[in-house]
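See structure below.
The complex appears here without one of its protein chains, the remainder shown in place.
Moving on, here comes chain A:
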Amino acid sequence: MNDKLESYMKEYMGHPTFRTGQKEIINDILKGKSVLGILPTGSGKSLCYQLPARILDGVVVVVSPLISLMIDQVKQLKASGFKQVIAINSFLDYSQKHQAYQQIDKYKLIYASPEMLQNSQFMKQLSRLKVALFVIDEAHCISQWGHEFRPDYLKLDTVITKLKNPPVLALSATATPEVQKDIIFQLKCPSMNKHIYPMDRDNIAFVVQHVENENKKVALLKEVLQEFSIPTMIYFSSRKSAEQVAELLRIDLPNRNIAFYHGGMDQTDRILIQQQFMNEQLDIICCTSAFGMGINKKNVRLVVHFHLPTQIESFIQEVGRAGRDGESSVSLVLATPNEDVLPRRLIETELPAIEQVGLLVDYVIFLSQEKGITLIDEDDMQLRFQLSKTQWRFLKYHFENHGMIKESRILTKVYAEWKSVLKNVQRVISQRNELKLEKLSQLLDWLNSNKCRRIQLFAPFQYSVSPPKYMCCDRCDFSFTKWNPRLVESKNSSGNWVDELKLLLLQGDENEKQTS
């Protein structure tokens, strides 16, 4: 079996070696078992279903909350020659969906967003197929205790039943033991085989630098980058500051190639910047969390957090983009005394404010009782109560769940019922907020702790960490003066357009000889 697996691996992926955990998980899957797999970021989680997709008889369905990640993976698989894959999500227009449904039995691997799995038409198509494996990517989203709870994920157990209970593979890079238990419970899948691997990476050193203000952050950043010419990612929590700092760095580091990336750029420019970074045309990228998913660059040496995310899980995930080739890499956090302000604000605006929900419910009662209106205008609601899309989705989910509305129809106008549901939803909001603030303070405590950063960072997830391969952290042994990463030279394309065009279209003398 194992030799066979290796030959499959060589045939389909072009290299015969597995990384930690992959082989064990795939073996279980091929035996038809359900698996909970916790593998660190950058360890090749997706191989655990991409390889079985080619081997198993039937189709593999993957649910993933990140549409951009799905699309990136489909692109990469197609580029590598595996064409029977598709991502089905709300971005497809009617005719694209129709076309996909027409030939749905041709695919070996189907990615779908959780929303699409609630679409009856799509489910009708899916249930016609023989589903060999149902994969839940980012499985921690199913748990209320997880850092990225997605209400739609709670409905996955019924989806699995509708698909005639195929084996399930639940994958996550960041799940505390508590969340792991919850995943198994919510999926009603007690017989899952657990494959839990430690999340720490022995080649990444952890450094926190405390400075007085944001200007000092930039100054320090310049110093480090001046010293080390290495592929670098710098994370920001706002698009504007990513742009601003990129500009400041560009002025002071004229020999380095620096760009910014965020979700506000148009599609073509996003692809270009991503590809430039992969292709070593860019050395330093100032980005928001929109960047990095599906980026499989091996030699990122330095991941800087100019701003903090809201929890340890995201932090570990982002840091995990460093050093995928196993070479010495560094995570650097720049922190001011007010480092909690931005993430706090992010947390507060993620869910609707308590008072807002009260006003909204009053309005719905008014609409249904006084005006006799039974249909909610969702756009109007969002505008009237200044709700973001996610905030409105959250409320809609809970109202639907309590049987107060269905689609956009108001099902009841009984005052007392609405008031009790209101109380319930408000309680959920304050609980979720509390939980998130607690998670934030975990991360903030980590910044200010005197203990070994490696041990402390991973303590919520595992009992021990493996000894570092290079330096450990600034509390133990790290200093930039002792660090010797492999430096890379910045590419520069200066040539005039005539030369550039010649080179681009392979019209040099060299190429003529090569091809003759």
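Definition applied: a contact is a pair of C-beta atoms (placed from the backbone, for glycine too) under 8 Å apart; a residue touches a chain by one contact, two chains touch by 3 or more; residues count from 1.
To be clear about the criterion, contacts and distances are computed from a predicted model.
Remark: of the listed names "Helix-turn-helix domain-containing protein", "Hydrogenase maturation factor HypC", "Thiosulfate-binding protein" or "Electron transfer flavoprotein beta subunit", the one matching the undisplayed chain in UniProt is "Helix-turn-helix domain-containing protein". From the options A:Ala259, A:Met404 or A:Ile429, the residue with contact to the chain not on display is A:Ala259. Annotation: of A:Ser120, A:Ser191, A:Thr268 or A:Thr481, A:Thr268 touches the absent chain (contact as defined above).
Check A:Asn119, A:Gln276, A:Gln356 or A:Asn401 against the missing chain and you find that the one touching it is A:Gln276. Against the chain not shown here, chain A presents residues 71, 75-76, 79-81, 96, 250, 259-260, 265-269, 271-273, 275-276, 279, 281, 493, 496-498, 500-507, 515.
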